[in-house]
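Here the structure comes first, spelled out in structure tokens, and everything after it is commentary.
For this view, one protein chain was removed and the others were kept in their places.
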Amino acid sequence: MSTTTAKNAKNARYGMVIDLDRCNGCGACMVACAVENNVPPAQAKATARTGITWMRVENVANGASFPEHRTAFIPIMCQQCGEETPCVSVCPQQAVEVDPKTGIVDQMPQRCLGCRYCMAACPYHARYFNWWDPEWPAGMEKALNPEVAPRMRGVVEKCNFCHGRYHAAKAKAAAAGRRDIDPADYQPACVEACPTRAIVFGDLDDRSSQAAQLAKSPDAFRLLPKLGTEPKIYYLTRRPWVREIASASSPAEVRRG
Amino acid sequence: MKHSGKISFFAGFAVMLAVGWAGFPRLLYRGTPQPLSFSHKVHTGEKAGMKCEDCHVLRASGSFGGVPALESCAGCHAAPMTGTAPEKRLIDNYVTPNREIPWLIYSRQPDNVYFSHANHIRLAKLACKQCHGDHGDTDTLRPYQEDRVSGYSKDIWGSSISRISFGRGRRDGMRMDDCVSCHREHKVSDSCLACHK
Amino acid sequence: MNFGRRTLLQFAGGSAAGALFTPIPWRLLWDSAVWTQNWSWIPKLPRGEVTEKFSTCTLCPAACPVKARCVGNQPVSLTGVAATAESNGALCPVGLAGHHLPYHPKRAVLPFRRRSVNGKVAVSPLSADEAAAAIAERLNALPAGQSTVILDERPGRVTSRIYQTLAAKLPRGEYVTSPQTEGGTLAKLESLTGTPAAMNMAGADLVVSFGTPLLDGWGTPGRVFAARDRFRLIQVEPLLSRTAAAADLWIPVYPGTEAALALGLLNLLTGAASGWTPEKVQSVSGVPAESVARIAAELKAAKAALVIADGDPGGGAFSPDEQSLFAALNLAVDSAVHPCGVPRVTRPIEALPDASIGVLLCDAASSGAGTPWRVIARKLAPAAMVVSLSPFLEGYGRHAELIVPAPAYLESLQEVPTAPDAPAAGFALAPPLIPARPGATEPAEFIARLAGEPVTLSVELKKHVEALHATGKGEVVRYAGGEVTPVKDFKTSDELWNALNQGACWRQGLPAGMYASKPSARLLQAAVQSAERRLAAGGQTDPARPLMLITTAWRATAGNAQVSPLLTKLYQESELREPGNSAAIHPDTSQKLNLKHGGQAILTTACGSCPVAIVVDAGVMPGVVSAVIGPTVDSIGAAPRNGGSTIGDICAPDGDAPWRVTSAQLRRA
Partner (left out) sequence: MASQSTFDRHLIIRGLERCSTPRFLLWLLPWVLLLAFGLYGAGLCLVRGLNQTNMDNRFAFGLWIFLDLTVIALGAGAFFTGFLLYILKKKELKAVINSAVVIGLVCYSGAVAVLAVDVGQPLRAWFTFWHPNTHSMLAEVTFCITCYLTVLVIEYLPVILRNRKLRQIPSFLLFEHELHKLMYVFAGVGTFLSFFHQGSLGGLYGVLHGRPFAYRAGFALWPSTFFLFILSAAAVGPSFIALSTWVVSKISRKRLARPEVYDLLGKVSGRLLILYVLAKTVDTVIWINATSPDRGFPAAMFYSWKPFGTWLLFAEIALFGLLPALILLDGKRRRRMPWLISAAALASAGIALNRFVMTIQTLALPTLPFDRFLTYFPSWQETATFLAVVAFGVLVYSFSFRYAVLFPQEKELNVAQPSQPEPELVAVGD
């Protein structure tokens, strides 16, 4: 239904290309993401399975032993599935949707009732539940990012390509009387923070964007390609063993060490 | 005996209707007077002749200044101009000790709402009145009414608890439904994160 | 009509039915749902205009320019500054969350004294004056043979100069620096040749790194990563670190035998270390002979090579003996080292006699490295007074009797000296972005008071900037926009001062000449002999402690440094980084010792034992334990804690060199 009219900016299909050969697993993206999106520090009892990391860097190994052992890092966030988005259709109360204007999978914690059905549906484990109410050490709440509302316990949250930054870019454009944003004004926090410049972000439908070009590279692939979810996160690697593991369509294809 | 049952039933029914429609709204809101009286009328009237955006500025970054900081007031009222009692209070309590006035914002949305004045003023070309009504012409500041349960300003729900209003064109209430209906009417984005953050 | 129970029930029934036709149930349903979206124990967001401000990171020696997004007087996020070559927009995870540090749960705001009473630790607050009086009392009664020591972890600052001056005024005052890792190779080169040395990494085409975490917390990340695309990296290290994993070639080596490989290389390049054939190198270090030849060939072919052996921030520096060898290697190749930079003033704490410190004043700045406390403790006289000037209770504060907290990061005007990897001398100011909390004391000013010689840091900094202006040399890079202005274009020193206070750095121009490219035979001879001595001394094994313990740390997370509680994302909420007190072993080692991944074990050395969490990692050499000095999961954000062993406490420093390899034993807890 949504058509490009004078009232609306042109539709975009935002995506990322992550170069696994550049990523050294430092974790800057994870920290920048938590700072940007007001994700609180862990509760004392939180673990790798109950914490909240919209951006999460996974460590994979080639399965060989010393000295042939090699490791690589795979940053994983919401893959912003473009087709058959697994989480959207399952939400009972429309707390998840794909925004046709940006292609971003929106998650609305304020609408969410915390049934976690979307988490069961997501094959990328990119969704996180607030097992606790968020808590910041005294005073640190002053350092919250004003563009992103903190969540409450009992709801699901996930990466939304730093939507607060999209808002800021929109407002800046609007103040200048423009409807379309300047791509330079909208870069998610992880992209900005990555010290090795491993992440490239942009409109995949805009052929001139670096992201769109990199996504077409022969070294590019996506996770779980046969599920038909058409993610908008692409990965690049020139290391055969990394590609073998990361682009496998199931755990069965991965050689076990 | 046969009818007394019906009578007591309908008595209960009627009492509840009265409580629900007349008593409940009063109980629901907590009224707080504004810290200082302020007349928009005086400032926007012929004498001062100011425009809304003179004080409520839209910054170049696209963010909205909201209720102006004390320095805007002090710009004119550093020394008494009119000699009225509220002005004296402004100078004595706020300007001289350089303390911000703790205004209570009628139209304040919760933290999870993203509202861009830039989008609505510059692109949609809405007039202030379309959402804020004749607030700019008022002579006094009404008390701020806070919903005791949700903590929202009464203006969010709207003045009528039934949300049926017979106003003249302006939307009464600033609930999500109100935003969405206008967005749909004008065929602009109504996706969640378009207005939530 | 009588009012019985039934009437009441009917009335209640009517009310209930009536309620459905009032707003009460429906509005309460709405309100309660809205309440869950905004309940009061979730913090409210700051409101106000968002502005951009600049400063420079002071959390480690890297000197990264910082852009802060602020709401009023409060930074809400930090990033690097893309417009400068110093940052290229990069900042490490510790720096990205640095604006949280003023609110760290382990921060001390007011001075306090910690005393052990009947085995329990009692804490009493006191004023900075009382603290100064308590120290003065001790200084006046300092026993003969004991000294007053100022420990400076970040030499090269204006503050360092102030400390050196003040040390002379204190009773038997000494100025010392902690064991340095970063910049160690160049410092040695400088001391061997007498010429200041800096590296031009941007021009290098080959880097051979001996155990240096080049890509994971070394130098200025933005500068290193920008140069990384142009150089080939060979990493020599006993385990597959992040740097080794991302290197072009990883050469595993037995712990402590790096010098053997260096000797082999030197032999192939210059013939100086005769006898160190590739085969001998293989037998000592485990590096295949063909690899030795290959690296030598690559070094020979390189147009601008660098050999960096700065060591790991938690693994300790190489000994001066080994360091001369690495320095000599840089002279033996076509090098990317050039004659530039500022002479480094380091007075290693190792030079002090053991048990000689009566009063130790620890500066707040952190080297970023995880110096084991034992390195310092062995120099302390019995009942020595340790004063920590850091705003944090962990780090040296863990061992201090008196804590006189400095302002936290971004709370006061600070200075940033030349970064260890900078191609030329540099200087930046770190203007404050957050109003300081009352009660904080600038360390230099506090020590100056003890010495009876009042100093104001900002005045000294201004003097330094005036001197910079007077030389007319170098250029200034403004963080906002990256605009470069030669110093001589600043009409007054105030103009320069203001520019630096708005976020800018000064840097010296690059020299035209080359570094002396051929080492003298005498230098080579000395380097080879000392390295051989060193190799011969090491390697004794203790049958009770059959494992080789090597320690690692991630810069700015160990020693005197403190990290934002948000770093739980890396340590606790994911398994991206191993937290402190975890011990990585090869699967074979774990099988032999019957230890499982995630299991608890006790790590014992000659200096004590420490509980560790086992990490089974096929990237670690069999027979080696790689343990982490760093934040433990329960200490990232938890309440103050004193005591408890950490890996750093059980590392055994020896003689002139620290704790690179310690023999250890591991058993199940």
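When the chains are written out, they are named A, B and C in that same order, and each has its own residue count from 1.
The rule we apply is simple: contacts are C-beta pairs under 8 Å (C-beta built on N, C-alpha and C of every residue); 3 or more make two chains touch, one makes a residue touch a chain.
Keep in mind the model is a prediction, meaning the values are calculated, not measured.
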item: Displayed chains contacted by the hidden chain, counting the whole assembly; value: A, C
item: Missing-chain contacts mapped onto subunit A; value: 43, 45, 47, 49-51, 58, 60, 74, 76, 84, 86, 89-95, 111-117, 119-125, 127-133, 152-156, 223-229, 245-254
item: Interface with the unshown chain - residue positions in subunit C; value: 29, 32-33, 35-36
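Simple rule for what comes next: only the chains that are shown with their structure count from here on.
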item: Subunit A-subunit C separation of Cα centroids, rounded to whole Å; value: 30
item: Centre-to-centre distance between subunit C and subunit B (centres being mean Cα positions), rounded to whole Å; value: 52
item: Interface hub residues of subunit C, defined as touching at least two other chains; value: 37, 45, 47, 50
item: Junction residues of subunit B - those touching two or more other chains; value: 59, 61, 63, 110-112
item: Subunit A-facing residues of subunit C, complex; value: 36-37, 39, 41-43, 45-48, 50, 69, 71, 74-80, 88-93, 96-97, 99-100, 102-105, 215-217, 221-222, 225, 228, 240, 242-243, 245-246, 250, 252, 564-570, 572-577, 586-588, 618-622, 634, 636-638
item: For the subunit C and subunit B complex, residues of the former touching the latter; value: 1, 6-8, 10-19, 21-24, 27-28, 30-32, 34-35, 37-38, 40, 44-45, 47, 49-50
item: Subunit C-touching residues of subunit A, taken from the complex the two chains share; value: 24-28, 30-32, 34-36, 39, 41-42, 44, 46-48, 50-53, 56-57, 59, 61, 64-67, 69-73, 110, 133-134, 136-147, 149-152, 154, 168, 189, 192-197, 257
